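Please find one structure pasted underneath; my questions will follow.
The excerpt is restricted to a subset of chains, each kept in its original location.
Per-chain numbering from 1; labels A and B assigned in written order.
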Amino acid sequence: MQRPLDVLGSSEGKRIIIKLKSGEEITGILKAFDSHINVWLDEADSKDSEKEVKLGRVLVRGDNIIFVSPAQ
Amino acid sequence: MQRPLDVLGSSEGKRIIIKLKSGEEITGILKAFDSHINVWLDEADSKDSEKEVKLGRVLVRGDNIIFVSPAQ
């Protein structure tokens, strides 16, 4: 049987989209994650209804995350 | 005796509806889940009172979930 975090394993090195509880979205190349869904992204940007900000490398703390999805 | 998460076990490969604390609903094909109710869905869409968004593959972090129900 598969585990839900396997979906992240198959996205390593690829671009993902993270939807945060704050309403922001962060996209970037997935470099690493752990069981808390703490996520390290490279080439990341954040976006809310008002503006887009270039973040570069970023560590997102897992407890802020609603969902994670491979970028299409 | 059965355990409450067995309801998810019998929904694997089938479409479910997830109601989130944020008010959003996410539907998709259940691929995997764990004891935190972290959920991996395929062919997923999210919907709130304003709009519907195609998500495709998605990992929903369990602590955002109010309830999960098989799609009828």
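For this structure, a couple of remarks:
Heads up, the rule we're going with is that contacts are C-beta pairs under 8 Å (C-beta built on N, C-alpha and C of every residue); 3 or more make two chains touch, one makes a residue touch a chain.
Please read all numbers here as calculations on a predicted model, not as lab measurements.
Within the whole complex of this structure, the shared sequence is present as 7 copies, and 2 of these are drawn in position.
Note that only the chains that are shown with their structure count from here on.
For the pair subunit A and subunit B, the distance between mean C-alpha positions equals 18 Å. By the touch rule above, subunit B contacts subunit A in their complex via residues 20, 22, 24, 26, 31-34, 38-40, 44, 55-61, 63-64.
Considering their complex, residues 1-8, 21, 37, 62-63, 65-70, 72 of subunit A touch subunit B.
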